[in-house]
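In this view, the complex is presented without one of its protein chains, the others remaining in place.
Going by the order they are written in, the chains are A, B and C; count residues from 1 in each one.
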Amino acid sequence: MATDPAAAGMRDSARVEAFSDGVFAIAITLLVLEISVPSAHSAHELWHALGEEWPSYGAYVVSFLVIGVMWVNHHTVFSYIARVDRTLVFLNLLLLLVVAALPFPTALVAENLREPGASNVAAAVYGAVMVAHAVTFFLFWYYVTRTGHCFDDRVDVRAARATRLRFGLGLIVYPLTVALAFASAVLALALHGLLAVYYAFNQTPVPTRQPGSAEPK
Amino acid sequence: MATDPAAAGMRDSARVEAFSDGVFAIAITLLVLEISVPSAHSAHELWHALGEEWPSYGAYVVSFLVIGVMWVNHHTVFSYIARVDRTLVFLNLLLLLVVAALPFPTALVAENLREPGASNVAAAVYGAVMVAHAVTFFLFWYYVTRTGHCFDDRVDVRAARATRLRFGLGLIVYPLTVALAFASAVLALALHGLLAVYYAFNQTPVPTRQPGSAEPK
Amino acid sequence: MATDPAAAGMRDSARVEAFSDGVFAIAITLLVLEISVPSAHSAHELWHALGEEWPSYGAYVVSFLVIGVMWVNHHTVFSYIARVDRTLVFLNLLLLLVVAALPFPTALVAENLREPGASNVAAAVYGAVMVAHAVTFFLFWYYVTRTGHCFDDRVDVRAARATRLRFGLGLIVYPLTVALAFASAVLALALHGLLAVYYAFNQTPVPTRQPGSAEPK
Partner (left out) sequence: MATDPAAAGMRDSARVEAFSDGVFAIAITLLVLEISVPSAHSAHELWHALGEEWPSYGAYVVSFLVIGVMWVNHHTVFSYIARVDRTLVFLNLLLLLVVAALPFPTALVAENLREPGASNVAAAVYGAVMVAHAVTFFLFWYYVTRTGHCFDDRVDVRAARATRLRFGLGLIVYPLTVALAFASAVLALALHGLLAVYYAFNQTPVPTRQPGSAEPK
């Protein structure tokens, strides 16, 4: 009788990634429930009610892009991870806890964006959740690059460690969105959308050792 | 140290497709939440309340078929794509943004179908979301067929490019459903259902080079 | 230039099954939203409010087992299907349309089970949705066994065709639950639960040609 290495802590990363993908897909699809459905007695009344809901449409589009790009980044990082241990599974769970929470600040912004004072608070809470995401993502990346024992053989661990700085940029940028929220909630929300589009096209590459032999996984 | 081609932009399409499938499955299953649940004190009262909800049943069936057929088409197109780059992932995200939004116009139609003026507006919004889907689907297909660098080797890129016209048909048909909505909301909704059934059985085939060696993936 | 067989209609069944699994998993997990959450000012008041909700707990348990067993059966049938064509994809979509609708009659029963007349109507609607499921499942099985062109090579098509009768049993049993609903809504709901447990342990086996070489897929 003995305990195998898998049970002792190391496991295949595929199912952790599949579970995470599920959480991302559900959180992104639940966003639509935030848009309330007006009912009206005339065409004019319904146009008006639909027009009043512009904060809901804006919050939907921004959060959809935000969660979508979070997924892309999570997926990129995971494509270099071959094994997970308990700590990594737990750090990933914390990261998902923040991702799955995003429909709440999204709805909060949608509900309060047209109220002068309340809109600033709502956008600040939205920014604070993004800060929490940046923190959990950084913790995750910090742990992965510390020893590199979870990486796939292709990865150049030392060089990967050097990317921490770029991964940690969110820790500086997102607190600024909280500050901006108190100046203008709409601008803060727009900035979150722009940052998502920026990150969609400018992902931090994970450095690999052998360029020739590296195959897309 | 070097950056591998995967991180530089090209990645396997499998996980993007799995994520998309998740979004389609969730959006289609959330549709049922739109049907409100009546409670009554007598059998007669409950029959009556259930009868009043026919727009909800109709909207549920139509949108279920619409999203179901969107999934089939998305899946068919993806079965010819072997690699994705950042632009494709982003265009796919825009496409999913529209798909995941569909429970909203569905509920809007269900809520307003029995009100003369409001029903036209609701059906027009439904049609507008379908136009948005046609646009995002066309952009996706346009990008994929432009260089063909994401295709699987089987695909005849030049011939695939020639199918753009057929793929673009939705750009003409769906605006007409918006116009029809102002004449009759019920007819417009029925047309969406019919178009879904039509597309279920008449998908645009993706042309391939070697008919003999082509294997279903 | 030519059209390959996949695009012409035949495709791999794996992704259709994965999509279906997603719909089943989501529908079964949405059931809990039907249980309303009471808030109270004292322990006694909350116990009372929770006690009043027994129809919700009953409806949750029954529908969870019902959808769970529908999934098991769907999955068993699909384990013998190797290819799908457009008609099969469409029939599967109709089947899923009914499965995804089940949270509605579940909530309807939960809301109305304590009202004498209304409870019978609610249970009858529940039974009617089960009839619709039996019909779509039978249509699916009828089509699959008609030519057998979607089956895996192991399947004995002629013998499989002979199981239609057993598969069609639901077409007789479920209408009886509708009739029973008018006598007692609670008994009708209990019968749905019992039928689910019965089907969990007594699935119709799909006949195969070579017992020795047949391997669980």
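Heads up, the rule we're going with is that a contact is a pair of C-beta atoms (placed from the backbone, for glycine too) under 8 Å apart; a residue touches a chain by one contact, two chains touch by 3 or more.
Please read all numbers here as calculations on a predicted model, not as lab measurements.
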item	value
Visible contact partners (per top-of-document touch definition) of the missing chain	A, C
Hidden partner chain, touching residue among A:Ala49, A:Val62 or A:Leu108	A:Leu108
In chain C, positions touching the absent partner	17-18, 21-22, 24-26, 28-33, 35, 37-47, 50, 60-61, 64-65, 68-69, 71-72, 75-76, 79, 154, 156, 159, 197, 200-201, 203, 205-211, 214-217
Residue ranges of chain A at the interface with the undisplayed chain	1-8, 10-12, 15, 18-19, 22-23, 26-27, 30, 33-34, 83, 86-87, 89-90, 93, 96-97, 100-104, 107-108, 111-112, 115-118, 120-122, 125
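FYI, only the chains that are shown with their structure count from here on.
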Components of the interchain contact network lacking chain B: A | C
item	value
Rigid-body rotation angle, chain C and chain B, from Cα fit (steps of 5°)	90
Chain copies touching (chain A, chain B) - same or different residues, decided at half shared	different
Distance between chain centroids, defined by C-alpha means - chain A, chain C (Å)	35
Mean-CA-position distance for chain B and chain A (Å)	25
Shared-contact residues (touching 2 or more other chains) in chain B	18, 22, 26, 30, 33
